[in-house]
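After the structure tokens below, expect a handful of questions from me.
Subset of chains shown; positions unchanged.
Residue numbering begins at 1 within each chain, and the chains themselves are lettered A and B in the order written.
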């Protein structure tokens, strides 16, 4: 590829020698020669260009670019240009065509054309593997599962029985899709039910009975499930994740959860059973969402928040318990000012004591200045 | 099975045609014909019955059931009835009898009768696999491990060396039981020790030495370990999890932890080393528990809480740091009212200024209305 071709793919402008041939896209400090294209779309990276061996760079519109380059590609929205650049210079994972002799494929599994199934991959009875699917080593595809065309299953991915993946899904290493739900019940109302209704533990969980999961998980197209993430199957029907939704590493999705399209759930997010999440919702890292909650379209929840109530569409929530962002900021400000408030009140009390009853000693005691124990 | 048999198994009543033959239990909207039994134990599901192809349904006692069904099974405690129904209609995982030729079983492992060992499962030296155990693909059973009769090991489960599972345990996909503890020590007190005692970092961790784990993990009977959960072995003796305890996905249990019977630890719970948890304790999602803490029987800890102190039996705790539920609610209420409190105090100060010294300008400055930085 030459500079002109790369710029055309990005819809970007070129300054300098558009015929320069490029073989790699690199960090400026890792360039080895003139066939390396330095990615220098922010200030820190621009500063590295003079010491770089690259003769060409991608830079942001309006940036002050050091002299000495033979060519520059000028982009308007650097983050978005990065996506285009890394499509051009992608380094796809190693995968050999066909079914490796050290794989196991059940005799009645259906394998479409152009599939790659690696050593030690397991494909169970009646599973259907779509065209062009890549199954890397140590992947388990359970009985009756369906893997949509063009999907990529990384090492150690577990696809449970009857689970359905749309097209072009990516399941990252050691993700587990289609596990049994965490669902147990006591013959009489147990400790949690009593705590929720009375605030006290009355019933105790002397007997716990398992609620089996006979449902499944259905993923739309272009869904990604992060490394080590776990998606539980529905109790009777399906846990569903809509097309275009991206789920990060170590996220836990409970049974019966419904997630819309184009959502982004970041690392360590946990969503408890039967919660409904709309389209284009963003849950930042470590957000926890209670069961049976509804989150509206385009809502955003800030990192580490604990969501216990419904969230309307387009709202930004944060905190524990999560509240609208403005109210959360107000609370944090209040907390930071508390020390001064205590001092103010102590002073007011002293003034009033002085003016009210100048001859009488206070009986307030030291309590107000001491924290409660515990 | 017919309606009468299902009702008998649940201890439930029948209205209508008790001889109707049933083959599946389904969500009302997924019924395909008269052999499907619609599960309609709440309002939302009842409303779907008129449009459903099911001719029979399970409904809650006292519910207003739409006309048109040939038979209804009436249950008293729907959640509990669900457990019974899904025992009857369970869809067990695919497992072939015997040891698959593509499995690896060490020559000196002991394999009891009725065992299923799938392709690419590994059973190490001297491991003992009890009667009826099902080992699915890609499971690792380490040397000298013991798997109790009737246990089920899902794909990618890792059972460390010398680990002991009781009977009927279920280890979900990619759970790892028997990992080394996270235990390191510095020759002199390090940064954390100094921070805990002085609030400041004095020592630094220039040298870190590993403390090996030579203990193991012992699970009781009927224990479940969720997908991706990690249970560390004891340093010298055993990390123990009592019979009937259920552990959800992505839970982390540190070395030397002791957990009693019939506990429920929900998704993303983390329990640090050497903590002792009683019987029937419930830790909701994302709860973190510090090391060397004791939690009493039947205690309940609300989601997202951080437990740094002992919790007495039967108490309900919440918050960060976790405190008794009533106190936590009081704190949340206080936080929500803080803005008003600041306004009240400002007003009081203004009044006092006005009455105290009408001729003197205030010297309080704007400070009280501005948050501290940071």
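Here is the rule we use: a contact is a pair of C-beta atoms (placed from the backbone, for glycine too) under 8 Å apart; a residue touches a chain by one contact, two chains touch by 3 or more.
What you see is a predicted model, and the numbers here were worked out from it, not measured in a lab.
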*asked:* How many copies of this one chain make up the entire complex, given that 2 are placed?
replied: 3
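One rule holds for everything that comes next: only the chains that are shown with their structure count from here on.
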*In angstrom, rounded to a whole number, how far apart do the mean CA points of subunit A and subunit B lie?*
21
*In the complex, subunit A residues that touch subunit B*: 104, 120, 122, 124-125, 138, 140, 142-143, 156, 158, 160-162, 174, 176, 179-180, 182, 184-188, 191-192, 195, 199-201, 204-214, 228-230, 232, 235-237, 250, 252, 254, 268, 270, 272, 286, 288, 290, 306, 308, 320-321, 327, 330-338, 340-341, 344-345, 348, 351-352, 355, 374
*State the interface residues of subunit B toward subunit A in the complex, per the touch definition above.*
25-27, 30, 39, 77, 79-80, 82-83, 86-87, 89-91, 93-94, 102, 118-120, 136-138, 154-156, 170, 172-174, 224, 226-228, 244, 246, 248-250, 262, 264, 266-268, 280, 282, 284-286, 297-300, 303-304, 309, 314-316, 320, 323-327, 332, 335-336, 338-339, 341-342, 345, 348-349, 352, 356, 367-368, 370-372, 374
